[in-house]
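Every protein chain except one is present and positioned as in the full complex.
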Amino acid sequence: MPDVAVIGAGPAGLAAAARAIDSGASVAMVDDNPRPGGQIWRASAYPKPWLREKVEVISGARVFAAPEPSVLALETFHGERRLEYKHLILATGARERFLPFPGWTLPNVMGAGGLQALVKSGLPIKDKRVAVAGSGPLLLAVAKHLRDHGARILLIAEQTSSPALLGFGVGLIAKPAKAIQAIGLRAGLLGVPYLTGCWPISAQGSEKLQSVTFRRGTRTFTKTCDYLACGFGLVPNLELASLFACNMSATGVAVDEYQQSSTPGVYCAGEITGIGGLDLALAEGEIAGFAAAGKPEAARRLFATRDSHRKFADALESAFAPRAELRSLASETTFVCRCEDVTLGHVRQCSNWREAKLHTRCGMGPCQGRVCGPAVEFILGWKPESVRPPVFAARIGSLTGTEKRR
Amino acid sequence: MRTSYDVAIAGGGIVGASCAAECAAAGLSVFVAEPNVIGGGATAAGMGHLVVMDDSPAQIALTNYSRNLWIDLAPQLPADVEYLKAGTVWVAADAEEMAEVERKRAVYESIGVRAEVLDARALAEAEPNLRRGLAGALRVPDDAVVYPPCAARYLLDCARKRGAEIHVGMAARELARGVMKLSDGSKIAAGIAINASGAWAPELTPGIEVRKRKGHLVITDRYPGWVRHQLVELGYLKSAHSISTDSVAFNVQPRKTGQLLIGSSRQYGAEHASIDAYMLTRMLDRALEYMPGLAGISAIRSWTGFRAATPDKLPLIGPCDADPRLYLATGHEGLGITTSLATGKLVADQILRRATAIPFEPYLPDRKHEEHSHA
Partner (left out) sequence: MPKLSVNGRPVEVPAGAMVSAAVALSGESRFRRSVTGEPRAPLCGMGICFECRVTIDGRQHAKSCQIPCEEGMEVRTDA
C-alpha cells in the first residue's frame, strides 16, 4: 500500500509525486491518459526516469468510485482494480468550457486543448487550415503547437476585448518571466492575426466543418477552414473531490495553506483548487506532496511562491472571463446537451438543473454533464447537482469488482 | 390563486398527477402543490414498469385495471413519455420456479391477461443475453415501460387544460379537515384534500402506516436490442415480500433509448439517499448471475429512491375514517407507476360517488390489515 496516492499525472500531480518521493514516501499515481504529462498543459517539466523507477504509475486508468475508506476503484480499458492508500492527493486538473453556437457539433469543431490533444495523439494536421478561437492564453499555446506541426493557422479569435487585455498586460509587467513567455508565444506566431473582441457565431458544413463565421464589433466575416479549435477557458474537474465530500470555494475545492481539503487525508492541488495555470499548479503540487508525506516545514517554504502565482492566476482568470454576449450565441434549436441532443430552447423551459435533467434529459448522458453543465451554468446560471458514483462511466464488471465484498 | 377548490392535492408525482387529471376531467376545480420538481420523487427514481402483478387478488385487480388504462392512453402519450410495449419475461431458474410459472400463467389466463410459457430454448431465443441453463419463463406481452417523470408532467398538463392549478415550489405543510396550509403561509379551503406525497406522506398525515423502502438503480449507455423485454426473476416476489430484511432481485429493463435500467433492491430503515456500495454491488452481482454479459456494459449513472411501503403491500386510496375530507393516495411501493392511473380513477370516483370499475374497499386507508400470503 503506497503512503500517498496521487490522482492525475499532470503538472500538479507530477510535482506532488516528486516531492512526496523526495520526502521518503512511497507513491502511486493514477492517470487516465496513456502517458503522464497532463491534458491541458502537457508539461514535460519533470524528467521521466525517476517516475518509472520510484513511482507505481497506473496509466490509462480512471477512478470511478471510492467504495471504502482508503480504497479507490479504478477502471482501465482492459480491466479494473482497487488501490489502497494512506493519504490522497487529488490533482485531477481541468477541462475546457465549451459554449454552444450553431454548428458547434459538426465534426472537426473541437476544443482548443482538444485539437492539441488529438494532434499529440497522432492526428495529422500538416497543411490543414485551422481557426483558433475562444478565450485565454491557452489559445496562443495551442496555435503555436499546431503551427509547429505544420498547420496553417488562419487566425486566433480571442473573445476578450483589447482594454481588458491591456489591463492584464499591466499586471504582466510585474511578472517579467510571464511577459517574456507571452512575447515569445506571440513571436512564434508572427503572421497569424490575433483578433481581440472576436468570437465565432456559427460553423457551417454538412457532414463536417467547412467554414466558420466570426463576429468582431459590428462586423461579421467567414473563414473557410478544416478545423475550428475553440475553447472558452477552463473549468476544474471537481467530481472526485465531490465524491470525497470536500467543501468547495467559489473557484474550486477549498483547501488550507497545506493544500489539505475539508476531508481529512485528502489534499488537492492544481486547477481543481481554482483555475490558475502551470506555475501555480506546480507550486501547489509541491506543497501537497510535502504535506502529505509529513514534511510541513518544506511545504511552508513554498507558500510565498504559491501565493504570488495565485495572485497572477486570479488576474488572468478575471481578464479572460467569458463575456455576456456569449450567452446569446446558441439559438433555441442549438443543442446544448450533445449526449442526448437536447436544445437550449427545451432546457430553458425548466427552472433548475434537476428539472432539466429529469424532463429534458440534459445532463443524463454518458458525459454526466461535464460538457453541458458549464454551458448551462454560464447561460442560465444553474449550478450542477451533487455527484454519485460512478463518477465516470464504468463497466458493470468494474462496479462489482473482482473480489466480492459483503 | 383562489381561496377554495373542490380538490387540493399535496404532491406532484405521478399519483398526484393522475388524481389531478381525473378530478379535473370530471369538472372539479383542482389545486396541486409540488414542493420540488414534477415527478421528482419516487416517480423519477423508479423503473416505470407497467406490469400486472399477482401477489394478491386485490393487487391483481388494481394492476390489471390500471394497465388497461395505460394501454388505452398509450396512443395519446407524447414521445418523451417513451411508452414501449416491451412485455415482461418472468425468468425461472429451475424446475421449482417453472412450477411457479405455470401457476402464474393460470392466474393471468383467468383474468384475461395474455401470457405464454417459454421453455428454455424459447427463452434463449427471446433473450439471447440471458445465461444458459435457465429453465424457462413466462412472457406477458402486453406489459410495457414508460419514462415516469414525463408521464407525470403529461397528466398534469391534461389537468391544467381542464382548469387545474399546478403550483411548483410550493409545499403543503398541513392537510386536514378541508384545509391545506402551504409553505408560504397561505391557506386554501378544499372540499377534499388528497395526500399524494409518497414516502413523505406520514409527515403530512401522522400515524399512517407508510414506511420508506429504499431502492437502488443503475442505468447504462445505449445498447439497442441487448435486452428486449423487462426481465424479472421469479425470486422478485420473495424480495418484495420480505418486510424486514434488505434484499435484491434481478430486474433489467430496456428503455426506448436503448439504455438498460438495472434493479432492484429493497432496504428498510435506510433514511439517507446516498448510494450504499454494498447494496449496489449485491444488486449488480445478482444481475450478473442472470446476464453475465452485463459485465462489459458501461454504466453511466446510479441513484436511489424511496418507495412508500405499507404493511399489507397494497396502497392507501380513499377517504380516512377520522377525516372523510382527507383522502390518501399513497403507499404504492414498487407499483406506483402502474397503478397511478387506477388510483386517479378510484379517487375521483369516490369523491364523486360514482361506481368504481373494481371494488375500492381493499385499498381504503382504514381497512383491516390481513396477514399476507402468496395465493
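Observations, loosely collected:
Letters A and B mark the chains in the order given here, with residues in each chain numbered from 1 onward.
Please note the rule applied: a contact is a pair of C-beta atoms (placed from the backbone, for glycine too) under 8 Å apart; a residue touches a chain by one contact, two chains touch by 3 or more.
Since the structure is predicted, the reported quantities are computational estimates derived from the model, not experimental observations.
Shown chains touched by the hidden chain across the complete assembly: A, B. Listed residues A:Leu118, A:Ala315 or A:Leu380: the one in touch with the omitted chain is A:Leu118.
When the full complex is taken into account, the listed residue touching the unshown chain is A:Asp32, out of A:Asp3, A:Asp32 or A:Glu158.
Among A:Leu165, A:Ala315 or A:Cys367, only A:Cys367 touches the chain left out of the display. Those residues of chain B that touch the chain absent from the view are 221, 223, 257, 296, 298.
Where chain A meets the omitted chain, the residues involved are 32-35, 39, 60, 62, 77, 95-96, 98, 105-111, 113-118, 121-124, 207-208, 335, 338-341, 365-367, 370-371, 393.
Basically, only the chains that are shown with their structure count from here on.
The geometric centre of chain A is 42 Å away from that of chain B, both derived from CA atoms.
The residues of chain B lying in touch with chain A in their complex are 36-40, 44, 80, 149-150, 153, 168-169, 218, 220-221, 262, 274-275, 277-278, 280-281, 284-285, 287-288, 294-303. Across the interface of their complex, chain B is touched by residues 65, 67-68, 351-352, 354-355, 358-359, 364-366, 368, 388-390, 393-397, 399-401, 404-406 of chain A.
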